Structure formats: C-alpha cells, structure tokens
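With one protein chain removed, the remaining protein chains of the complex are shown where they sit.
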C-alpha cells in the first residue's frame, strides 16, 4: 500500500509503497482509510517535537482518520468488515487507572498514531478495536476525518467550558481555523453563550460569522480591548485558545472576566501571568488534551444530527506535501484532509 | 479609641487616638475588637500594592477581626450587643450579580477592611451586619481572628480542591505558615488525601508534622524531586501554593501529576509555563480569592468542633510595629494576632 | 386600582377596586403591571393548597408578572421609573443562609406573590427591588410575563439536567403545555440532546414539534414503551415531568435509562417506586423549585436573543375568571396571560 512516511525530522514525508498492515493481536483492527485530517500537530511531529517519545524513523504520519473496517482480530467488539468508523488518535490500554476511570486521554500506556505507531496517511491503518467509534450512515469518512483529533479536542474543551457558560455569558474562540471553526458550532449546539471569534485572517472570520459567531474581531492588536467592549466591559467568561502560542496566552488571560476560565488547546508558546492577577480575579487556566473515546462518540452523534460540519479542503495522498506547505503558510480555511 | 493608622506608604503605622466609629447606616455594626490577625497582605498594603483602590491616607489597617457586637443599625439580622462574632474582611453590596449568585468574594462593589475602609487594628471596627458570622461559645475571638481572612482563604482553596482529592491522592501544601498550617488541618478534616508540606523553615515543618502532614519536605532545591519520590513518581494531584512568589509557581506546577491542579492563594510573583505542559499533562491552574460569607460560616463550625485551631503569637496593639517587623523577617510560627 | 382578589377558597376571584399600593420600606418597588401569567399554581392557591402559609383572605392573586417600574424606595439598586422589568415570584430576605449562598429559591423567609402577599393580577404590584430583573428593550412585558414563574421553573429544571444531557442522550418532556413548551426551547438552546415530548393533547404535541422536539408521543398508555423504542431500548437520560400527578411519576421513572434522572417540577400527585429499582438502575429523582434570581436573569437573556418565546393566549384582567376556567379545562395552548 501507499504511505506518507517521515524519514528525517525537519523534512517533509515521502509517499512510498510499504507492506499492508495485518492483524497480529486480538484487539487489532485494520481500517481502510477513507480520509485523514492534517493538523498543526503533524507539523510539530515533523519538526521533531515528539521525537523523544516516537518510534524510530521512518514511520507513517497521520493521526486523524476515518474509514471502513477491513479486518478484525479475535476480540469481538461488534465491528465487522465494511463498517464505517472514525478512529481515535490514541490506542489505549484499557487497564491503567485513568482508563478504568474513563479518562483514557490520560492513559499511562497510550500510543499516538502517526508518531508512536504508524498513522493514517496511507491506504490502510492498523489500530485497536478500542479506538473505533461507528459512524452514522449519514456521515461519510471524508466528512468525519477532521473530527477524530481536531474536532475531538475542540469538543472536550467546549464540554469542560459548559459550566462557565450560562445564558448571557460570553466565550472567545481564539483562532477560527481547523479546530476553532468546529468549536463555534459546538458552542452553538451545547450552550447559549455569545460567541466572539478572534483571528488574524479575515477569511477565517468570515467563516466564523457564517457559522454563527455573534462577534468577529480581527487580531490586530486592539482585539483585547475590543473583547472588553463587546462584553460590556466585563470581559469573557471563557477563552478557548486554539493557538496557544505567541501573544495568545497573555491576550486570552487579559480578555477574561473575574471568575473566568482560559482553556488552551493549542500549544507551542508560553503562558506568563502575575499570581496577583490569578488571585484578585480568581482566574482558572486549563490545558485540554484531545478527548476521551466517550467524547468522540458524543461528537459523532452531533455530526449525525448535522450540528457540526467540518469545512475541509481535500488533497490526494500523493499531494500531501503541498497540503503541509499550505498549512504551514496559514492558507487553509477550515481543515486540510488527505484522501488516499 | 486607639487605632493603628497608616500615614505614608512604605512606613509602619502609628497607634494613635481617633474618634470612636458610630452607626450611620441601617446595615452598620460596631464591633468591639477582640483580636485582629496580621498577615502578609497587611505588608502589601503598607507597601502600597493596593494604593490605587484604597481610601486616602491616613486609615486604620487590619482586615482579620473577631470581637463582640457593640452597636447595631436598624437592619435586624439577629445580632445583638454582646454577641461574639467573626468579621469577613469584605463589606459586600448584596445586590450585584456575584452577590446574588453566592459569589460574594467577587462582589462588584466590595470594600476591603484596612485599605478600602478603616480596619480592625483598633479598639472598635465599623463594618456591615452582612459581614458578620456568630461564633460558637466554645471559640473566643482571640482564637478565631486568624480564621477571618487567612483561614478563610485556606478554607476556600481546600474546598475547591476536594473533587481532585480522592482517597489515595496527594496534596502539597507549599508554605506551612499562617495559612498553610490551617490548610493542613482543613485537609485532614475534609479529605483523606496524603498531605505533603513544603517550607523553607524547619520550625514550620515541625508544626506541619505535628498537625498531621504525612510527609514534610524542606524547600532546599531538591523538593520538587522529593515530592515526585513521595508520590511514587506520579506527582501530586493538587498543589496549594500559599506563597505564590519566587520559584513556588514553577515548582508547584512541576510537582503535579497528570490531570492535577495547582491552586495559588499567595501572590506577589509570576507564573510561567509552556502551553505544551498545560496541554500534554492536562493541568489546571486556579487563583483562589478569600472566600464567601457562607464559607466563613462553614469554617467557624470546624473551629467549634475543634477541627481547626490557629497557632498564634499574640501582640498588644501598641506593639503592632514589632509584629509587622517579625512577620516581614519570617519569624512568626503560625499567625500573628493583635489584641487591643 | 383594579385587582383580582380571592375572597373564599374554592371560589374564583373577584375583580374589584382597591387602593393603590405604595412604597413603605426602603426596598419596596411599585410595578405597573404589563401582564401576569396564569398557571396551575393559581388554581392550587384557589383550591386552598397553600392556605396554611397564606395571608388572610381576601388577597390579590398572581405571581408571574412583568411591567414597568412605577415608584422605588430609598434602596438604590439601579431601577428607575419607566424601566421594563420582570418580577421574580418570591420576595426574599437576602440575609439567611440560602440567600447568601445564592439559593434564594430556598430563602427561609420568602414570601410568594399572590398567596403570601398581594400578587400581580392587578394594575399595580408592590414587590421588592431584590425581586426585579431588567428586561432587554427587545422584550415586552406581555412577552416576558410567562417567564417569571413557569419559564423560570422550566429553566432551573433544564439547567440542572445539563450534566446528564451529553450529545446523543435523550430527554423526555412530560407535559408540553405552559412550562413544557418553554422547556423544549431551553433544551434546544442549552443542550444537544434529542427531545421527546409526551402529552395527552395532540395540539400541545403539534406545538412541541414546531418548536423542535425530535419525537412527539401521545400519552395514550403506550407512551412508556414508545419512549423505550424511540431511545433504542435504552430509555431516556432525563425525564422532566411538568405534570407530577396521576401516572406521570411512575411513567417517568419507567422511561429512564440506567443512571438516568427524573426531575419533577409539577406537583399534586405521588411518586411510588421500589427501592430495588432505584438501586439496580442507579436512578436519581429531583424536585425542582422555581428558580433563583440569577437564573431569572439568565433566562431573560435567552428571551432577548429570541431563543425562547412564550406561546400565549391573552385575557383582559376583567375576564380572568374565563381564563381560569379555560386553564382548568385544559383548553390553553401554551400560557394564559392576564393583561390589565
């Protein structure tokens, strides 16, 4: 089969022929890939951010996959060849404390597709039956792929924000791109908060506005003050930061109302804040990591009910290097999706 | 009456004769001061940290008072002259959104005793009947004073930590002084977590051990590693930082287990962290501010049941300057309390 | 002014001339009534259900009022004559434990308009400034009146249900009348759950369907089985019972999935269940009472954003007896509203 494999950190992957994966353990499943989303984490992988925990080079990239079951191991979890499925980016053990408690995003023995095991930029993907969620017939793998990691991370962050978002409250979505444009839809589905989108790209803000953001603000340096103004001087109850880099952490904290909560899903930068600000305004800061398999199941039902739709730009697998360059250049609106 | 009044920022207060306060509004109450606790916030006030929001100089310091009702305004909240009471450091409005929601620590029109109104280092204090909680006969004002602010701040931080502290979990108390030694008792009363105390002072650690900390660690540079070791490499589920300055925020975050929560009650310093750490380990950071009047009532019941006792060092009002010097020099074990 | 006053339990009220109310205490406010909603609780009042806690006859009925501020006492809460306001059905003390904790629906000294004090079926209503919430200019008092009690009770019940209602879950609204048709809109605004409406009236179900219920079921004896079928045999995660009488408590419990929650807002009947059912299926049962002033504020913002609209049938004050007869006969679709 074909697979986009990373041969050296700092270089783009090569699409090449490799052996098809096969079922070797009882929990193994082979998924025929329908589509795999591309996200900033893939660029971080290429840049070597995860080198210390990755398998040896070369390996196949891609951690955001949907497709059809092709072959299953002996463990019967109700999946049969032909089933349309979405694949959680983690293979989890099912036995550690966090797994047993339902916090499988914190599994002590997790393996992350596309870095700690071969990933989904390929014709076939070997994963675990524990990582699958069935898709509703109304959702195709191409439509669903962007939900597997980016959508899931947005979902978990939104779900954790719900207690802060009573009607009349406001939430800022920093970065209205691949994850942020999904977050806006989830916020509309799950809360009655006023949604403010902030982005450097006018095109991303247009998308945000079409999706239902009540206010869109260009990240032009005046955006912190503009959030204050849009919230009647109080500030926002929640800031969801899908960038987590550069000035967005400091800006995000400065946008908060007293008692508010800043959630970062994006990473790469540094958060700096006076402890006096945290205390005097009783702020909360959360990092949010992917999501659980239960949350992936919940998210898929939202897609089945047309409450969330990923804006995608499709690239054939053979053009994956163009997709990666476009993403790095900030030229993707919504989510880049690779189709074998 | 006598009062310790601040005449210039950066200088210690003078104990001088002033007019007795009287009841001027329906909610006013005059409290005959039994004792007023002294804490680091008083030093911050003297240093001018709160100058921008304070009343004009001179004013009476002291925000942590217990005593007896001396006179009451027309509003009948069930207080009568002679009642032993503890005084919340805030006078709140009762009408703003946060007050109505039970979050009076975030009152939009709060006044903080000893900076935004005259405080309790005096023979009498004028406050609001809304700021009083009756003391159980078993608790004297001298015993209770240290609970009004320091104890309350510790209580709120502990209460917010309870959901993270299932049996078998661990909590680090950074700073086992005026607030920290109360926090240790509260953790014992309200959770079954293992308690690790960290302090630079051996004497503070001795107190922590006597109070029931399961592990005490000198803040000698190896303390982050020692917390890891004491928690079986996992790290702590909660860190309560009563210092919030210098290296304690960075150390506190480094002590956390995945999914853990760092709470700062102390302030003065700066927290800096990579967003990647927040995300990959799904950390939460909270600032915690004083506490609500409801929480002060809960705390007082713990004192009445002898579940919490403030270790105090008494100073007469006329010696308040010595008390302040001793506090700044780090020579107080437990809480300094000023008695008129 | 005119007022509909109850002179004898078991008889309909008389509309008669009485003296205008005036401001007698600092917190008093006189509201010129724009409209007052009529609900089943008014019938319970007439039937004497609340006789033990009511003021002596005669008194003015009506507890669900919106209008304009006419006169205000000395306490300045920011209300001025002419302000459009909605009136919480309770006057609360602001000082008891529940009030201070933000649970004013459990105020220890509450007075309920239209039974424990004169109510809003009149030209003017005396209430407390603590009971007012300003209306957005986009919402008229006639539109808002039905929110003050019925809408608020629905809101609180929905808000408490949110933690049970992840995407993909299902909620049954039992009784799609005055409260239920509001609940459906609130569920749509605040959750992504599938909504099943159950009612004995086809016309109520038509309204439910128009408002966005995904399934509507006639309460024809087969409705418990039909809920099971509509939920893929699992049962519903939440049942909101706006009837709370006859077979609805037993039916509601029988509709639940394992781990599910039955919330009753309606009352009048009796709930009977085997403790073995509660345990084996780990069911939760909640009574839900009106709502807090904070919740009323949140609800009003939903109205301002057109997320909730009360279907009303208007009656002039002089025809209030017809309205009451129609309500008792089950002939009101949505909410009956009395306009002076």
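So that you can tell them apart, the chains are marked A, B and C in the order they are listed, and the count of residues begins at 1 in each.
Please note the rule applied: a residue touches a chain if its C-beta (ideal position, glycine included) is under 8 Å from a C-beta of that chain, and two chains touch if they have at least 3 such contacts.
Bear in mind the structure is a predicted one, so any value in this text is a computation, not a measurement.
Shown chains touched by the hidden chain across the complete assembly: A, B, C. Interface note for the absent chain: among C:7, C:109, C:202 or C:258, the touching residue is C:258. Shown as candidates are C:54, C:105 or C:170; the residue that touches the absent chain is C:105.
Touching the chain that is not shown, out of A:102, A:163 or A:316: A:102 (per the contact rule at the top).
In the complete assembly, the contact with the undisplayed chain comes from C:244, out of C:244, C:297 or C:334.
Residue positions on chain C in contact with the hidden chain: 49, 98, 103, 105-106, 241, 244-245, 249, 258-259, 264-289, in rising order. Within the complete assembly, residues 26, 77, 94-95, 97, 100-104, 130, 292-294, 297 of chain A touch the chain that is not shown. Within the entire complex, the positions of chain B that touch the omitted partner chain are 159, 162, 166-168, 189-192, 297-299, 301-302, 305, 307.
The rule we apply is simple: only the chains that are shown with their structure count from here on.
Both chain B and chain C derive from one sequence, and where they touch, over half of the residue numbers involved are common to the two copies. For the pair chain B and chain C, the distance between mean C-alpha positions equals 42 Å. The set of chain B residues touching two or more other chains comprises 103.
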